[in-house]
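For this depiction, one protein chain was excluded, whereas all remaining protein chains were kept in their positions.
Letters A and B mark the chains as written, and numbering starts fresh at 1 in each.
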Amino acid sequence: MRTSVQEMIAQSKGKKNKKFMEKMIPVILFLIASVSVLTTIGIVVTLVVETITFFTRVSIADFLFGTTWLPFSNKEQLFGILPLIIGTLKVTLIAVIVAVPIGIASAIYLSEYASETVRRIVKPVLEVLAGVPTIVYGFFALTFVTPLLQSVFPEIKIFNAISPGIVVGIMIIPMIASLSEDAMSSVPKQIREGALAMGSTKFEVAWKITVPAALSGIIASIVLAVSRAIGETMIVSLAGGSTPKFNGDFTDSIQTMTAYIVQVSKGDAGYGTTIYYSIYAVGFTLFIFTMLMNILAGYVSKRFREEY
Amino acid sequence: MTMTIKAEKKKSATKLQEQGIKVPVYQTKELNLWYGEKHALKNIDLDINENEVTAIIGPSGCGKSTYIKTLNRMVELVPSVKTSGEILYRDRNIFSSDYQVEELRTRVGMVFQKPNPFPKSIYDNIAYGPRIHGIKNKKILDEIVEKSLRGAAIWDEVKDRLNENAYSISGGQQQRICIARALAIEPDVILMDEPTSALDPISTLKVEELVQELKEDYSIIIVTHNMQQAARISDKTAFFLNGEVIEFDETDAIFSNPSDKRTEDYISGRFG
Partner (left out) sequence: MRYIEHEQVVKRMNGRLVANVIFKGIFLAATLLAILALVLLAYRIITQGAGHLSLDFLSNFSSRFPEKAGIKAALIGSLWLMAVVAPTSIILGVGSAIYLEEYAKKNKITSFIRINIANLAGVPSIVFGLLGLTIFVRAFALGNSILAAGFTMSLLILPVIIVAAQEAIRSVPGELREASLGMGATKWQTIVKIILPAAIPGILTGSILALSRAIGETAPLIVIGVPVIIQFLPAGVLDTFTALPIQIFDWASRPQQEFQTVAAAGIIVLMIFLLLMNSVAVIIRNKFQKRY
């Protein structure tokens, strides 16, 4: 005699390990999900512990306010981080000057003027631009942008802040463009129609209605892009140089926080030396900079979100 | 040059009006419109007079919204739209190549189905139009804002909160803000595309009363799916069906004595 389906189901329901599985799965998944939290904790603990070791050898005041970064000196090592911060900020400033106008202008074009077809072509191109590895950008900065700049302005050195700045700018354009475009596209169509029906030109709609309405999203995209620029490593390592200076000269060799970490990692500064610990102190400083930026971006987009 | 001619026309028009002759603001001649392959408006001929409320009724998809959006060329925002025939606004063909849509739209205001204030303060919403037309003087702007809000019968409700976001007030109030926004550029004609369809009955009543008042100074064309509304507020009514004008007459005549069987069926609620 054949058993009915319901009977078979009843039999399998009785199995113990199935119930056990149903209970265990959420626990296992929770443990997996907590890996990301552990990662953050790992990052913070690593940076803090090693930085503390560093500060047992170098005073915090010297580190924060010193204007000379001379870790490889044979006589007296100096760890004043300001030159590295200045180097980072120089590159970031140039990047922002390049990327913000171009990124926002393309966002406006894509969201307000471009036809569906154009958008379908341009957006993937921007995605590709965003997917190019930074090492490729770095190579481009060193072998193309720098010589090009030098042919126009001979006073620019082979390593400088301008060339990597421009290329970091190119790298963050897609980020600003696509995040700003998202913010502008989410402004409802009826609001644009309201403005057009009053006799506004498309430019007036974009500039006086859409951009102000999407401003929180646009600013957040800029802040996030700045955070990316600050943490960018390979472009500045290849094209920025490795001589940290405390001055306002953009044409001369610099060193950023990230490039310093690369420089030490490439060499063979032994484990346990002050130089070894210094990369954690610099990394921690970098981490704080980018975290502040990310928190600021989150705050801006929440606090100033327009209702419509 | 053209300006003086226009002014002359306006003067003679007023004269005609005094003699009881209706002056058309819009004359639609042989208008056809296609969305891609779809023939949405077929051989429309309609004259719309000054200082009247013209209602356009018909079942959904009959082309009434398309028609009103053609009057200020907003329909062209749909990429695949093609038109033939002409629409004369104050004797000028709005489709002619030297007629800028922006100019047309400053003469013809529009109120939409859903209230669509700008995400700005109430004040900035009203001042938006005058500002793009170059008015920067704060005192004049203040006056325009007050006059427009009074015109839209909402001044008393919002005068103390002009700097609040326009989205902080109720939907009915938002719609009157949108009407005030249209009034601020002192249009000649106001197009209303189902302006009360998203509103509650009380707000609807307020907007209807407002339409009656605005008629004194403006020509109003209103699309509505609500036949009682058309009967209450309009002077003339056009009945659209499948992209054609079936009947166009005095509202009283349409509702009491329709000449076309289809109009009668629609009005008596047999379809739609």
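What we mean here is this: a residue touches a chain if its C-beta (ideal position, glycine included) is under 8 Å from a C-beta of that chain, and two chains touch if they have at least 3 such contacts.
If you're wondering where the values come from, they're calculated on a predicted model, not measured in any experiment.
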Options A:Val58, A:Ile81, A:Ile94 or A:Ala177, residue touching the unrepresented chain: A:Ala177
Touch with the missing chain holds, among A:Ile108, A:Ala183, A:Ile209 or A:Ile275, for A:Ile108
Applying the definition given at the start, please give the residues of chain B touching the unseen chain. 3, 100, 102-103, 106-107, 130, 132-135, 140, 143-144, 147, 185-186
Which residue numbers on chain A touch the omitted chain? 9, 18, 21-22, 25-26, 28-30, 32-37, 39-40, 42-43, 46-47, 50, 101-103, 105-106, 108-110, 112-114, 122, 125-126, 128-129, 131-140, 142-144, 170, 173-174, 177, 201-204, 206-207, 224, 227, 230-234, 237-238, 258, 261-262, 265-266, 271, 279-280, 283, 286-287, 290-291, 293-295, 298
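FYI, only the chains that are shown with their structure count from here on.
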Measuring from the mean C-alpha position of chain A to the mean C-alpha position of chain B, what distance in angstrom results? 50
In their shared complex, chain A is touched by residues of chain B numbered 72, 74, 77, 79, 101-106, 109-110, 112, 114, 116-120, 128-129, 131-133, 165, 167, 178, 181-182, 185
Contact residues on chain A for chain B in the complex? 115-116, 187-188, 190-191, 193-201, 204, 208-209, 212-213, 306-308
